[in-house]
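First, the structure itself, so that you have it in front of you.
Only one protein chain is missing from this complex, and each of the others stays in its spot.
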Amino acid sequence: MKVLLKTLGFSLALTLLFTFVTYLLPQVEGEAPVEKEVDLSSLTMDDFITLGEDLFNNKGTCTLSHKPAPLGRAPDIQGTDMIALSDERLADERYQGEAKDAAGYMLESMIDPSRYVVATWGKKGTSDSESPMPAIDKPPIKLSTIEMDPIIAYLQAKDVNDVTVALPSPEDAASVASTDQKASDGTTLQAPAATVEEALGKYAGNACHAMDSSDTRVGAGLVDVGTRLSKEDIRQSIVDPNAVIAEGFAAAMPADFAAKMTVKELDMIVAYLLEKK
Amino acid sequence: MNDKRPSNQPERPSTQIRWGRRLWIALSMLLLVYGLVQAVEESTTLNRITPIGMVQVAGEPLITKTTPDIADVDTAEPIAAPRPSRSDYPNIGVSSRAIVWILAQLHLFFAALVLAVPLFLLTIELLGVYTGDERYDNMAYEFMKISLTGFSITAIFGGSLALALFVLYPDFMGYMMHVFGVQVLVYAILFFLESFFLYTYYYGWNAFRYGNLKWVHLSLGLMLNASGLTIMVLANSWATFMMAPSGVNEVGAVVGNIWEIMKGPLWNPINLHRFIANIAFGGTVVGAYAAFKFLSTNDPDRRAHYDWMGYTSNFIAILAFLPLPFAGYWLMAEIYAYSQQMGITAMGGILAWLFIVQAVLIGTILLAGNFYLWAGMSRTDGSDRYKGLIKYIAAVLVVCFLIWVTPHTLILSASEISLLGGSYHHILGPLGIMPAKNVAVNLMLVATFLSFQLYRRSDKVATVSWAPMGNALMVPIYVVAIVNIIFLGVYYGYFTNTVYKVGSSVAQVASTLVVIIAGIILDTLMFRNAKTLPSHWGRIPDRAQYALFALPIAFTWLMGLMGYVRSSVKTHWHVYTVMKDNSPDNYIPTIAYAGNMITIVTVLFLLCVLFMFWVANLSSTRQAKPAAGGAV
Partner (left out) sequence: MQTNDNNNALSMLISIIVSFMIALTFFYGLDHLVMSMQGLPLNPDLSPAG
């Protein structure tokens, strides 16, 4: 019995010691992001910028990596004038993206970070050709386009640059509301593209098809597609690309657009392509 | 009962057909080949990581999703994961998470124990067969007997856990049942198989003790382990599915078959990690049992038996413990490959502080293990030759331990920085950063191996002619390896870029492994036919036994802590990126709260284990018949 008490006492003392160590450490709770209800149609520009700063620090989790040297895992953003820097990057010969201005560059680096990797910050072993940053329009961060605009506005405003991003239009606000509706039904999660450019960007249409020439990339050039195909044919080639394949091309096009695209996005793209004559 | 046995054995030992052994070999090969085929099939990273959303493997291009046949999408409308709101979670007044936490952890502790014990005992039984030393067999049987109740306790906690989950998280469990469907049936069937093998293994122990029948018994043990391990990997797939779902699309609708759902990117790393950790865990618990028995008796024979039992189980536990950090590296690397976000949450966010507690726990384990080895040297007369070295090993261990627990720079969010009053911890110095810790950890492992090697040598004198040369080679290996570990850590860690810093830690680990492997090979060759000095089991100070209690306590606590990290990296998701957790407990609790919870489960586990031992001892006690006419 004495042995039992001694060994039990020893064991309890040891567990309490371990517990005590946890009390010495900083006590931080990792709160789940709070989904804020923002009425997008009644925002002022100041609200918009504040919203951007909040998204940058919290839901976007940008500060997890982007922080001042030597702490950061990624270039410091808040301590740098990103607009001036973006212009330098766009002029860099290593730049492979399609952005024309600073705002476009920032949007592009959020949804497709590997388009331009800042020297020395690339993924190990890829000699800066690939970025370790997750695309922030995808899970787990998953910001919508409507949420990326205020971040850009914030990045522009913080160094007293002109804000070029427009406030969301009432239609956008309405479409976000309807996405939320849909999302809760569990059918779709991504915000539908509002314009045809966005839609093409979202489904990487430009990656395989040249839109303004008949040059072949992975898929056929689409500059004159409107003369070659009818509306129904275009629709079919997107929804079921392997049904009819243009001569000389492999069946490389993703077949799941039907499941991913919203009806409105598909209509926009079809209409856009039909105009290409 | 077993009259046949003694006469059967000596009669025809050499002419006997060894079918029992062939059965054993065939079964082992079958399981091995099956395991290898599975492992090779899984071997490319791209195969293992079935993409969901944005998946990228370090150094590889973005993985594109294999396009599902469009016809399938049209015909079978996939059911997305439910999106419960807060009111969908039943509120019973106490934290649902706390209830599930306690039940899950107790279930896991006991599951680990009842998986570990047969694995551990099969090893001991095999050792007994190969050495012909009956002590091994007796010890294995004794421990099988006392852990038998453990299987029922595991099932009871498992049932309570399932019940609690279904009541408290109905939507989540509904979804999991929908995803895993058929697999749950397989799981139930495996339970029947495991029980069959468990009871035949235990009750057949003395009936199948020698010759061919012994191999039949070993085969039963093998099948018991095979079914137990299959149960474990099935259950692991639920946990890894929650961390890194595969076989479902972005909204959680099932698009793959059950195999694709199970073989997520983290499944095999977790399987390996738990398998190794289970052996070590089982070993430490058996060690504590032996230590308790040792302390409670004064009979020299029994003390010798339990001293030997404690030593053997501790030996196996430490041996299993040494490769565990490497399995941990693999798991972390796969987590980073699966999701940078998740990796940073674990290693650089608020959870990073907990690795200081982990350092304290592993430090405790290493110090206790070393202390036990040093104390055990008093068993042999030949140990005086090495005692002088102990104080230096102890000094290295303590210094490295202190470097290891020095808090380091963390990746903090803005709110965390303001909470700490600055992004640097105030004790932060050059010792607080990762390269210094890597040096410390590797040196601790090298020092532990040195203790171990000296202990193994303490009762032997080498007789081979090249023994001085062997020592002349062993010393430079230690010296150069230590210099190399320090050089790699200091030079690449402080004077080159991040990429080389990370890469050098692999070279450090390789140096440590070289020392361990070279030491084992050299000693095996050098002490072949060595002169053995007398050793006296039972001649060990009582205080050494407390090291055998410290080990399971620290180990249990460590398992609880790592479970908290593993579950918390999902942050506010039930199933990462697929099903959000909207319950009131969807935040990561503070580390002190987690510390309290872990202590509660550790103490409960300790009490349950005591109960298990006590019940087993009841079966061997028989009440004396009261005197006639005594009170009823």
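Annotations for the structure displayed:
Chains: A and B, in written order; residue numbering restarts at 1 for each.
Simple rule for what comes next: a residue touches a chain if its C-beta (ideal position, glycine included) is under 8 Å from a C-beta of that chain, and two chains touch if they have at least 3 such contacts.
Here the structure is a predicted model, which means the values were calculated and not measured.
Although one chain is not drawn, the whole complex shows that of B:S465, B:N497 or B:Q623 it is B:N497 that touches it. Annotation: of B:I92, B:A162, B:A207 or B:L473, B:L473 touches the absent chain (contact as defined above).
Only one of B:A352, B:A481, B:I540 or B:A616 touches the absent chain when the whole complex is considered: B:A481.
Interface with the hidden chain, as seen from subunit B, comprises residues 59, 468-469, 472-473, 475-477, 479-481, 484, 488, 491-492, 496-497, 499-500, 503-504, 506-507, 510-511, 514.
Everything that follows uses one rule, which is that only the chains that are shown with their structure count from here on.
If you check the complex, the residues on subunit B that touch subunit A are 52-54, 56, 58-59, 61-62, 64-65, 67-70, 73, 80-83, 250-252, 291-292, 295-296, 339-342, 344-345, 348-351, 353-354, 356-357, 360-361, 364, 409, 411-416, 419-420, 423, 497, 499, 502, 546, 549-550, 553-554, 557, 568, 571-573, 576-578, 581, 586-592, 594-596, 598-599, 602-603, 606. Those residues of subunit A whose C-beta lies close enough to touch subunit B in the complex are 3-4, 6-8, 10-12, 14-16, 18-19, 21-23, 25-33, 57-58, 61, 63-65, 67, 70-71, 73, 114, 120, 123-126, 130, 132-135, 138-141, 183-184, 186-189, 239-240, 254-256, 258-259.
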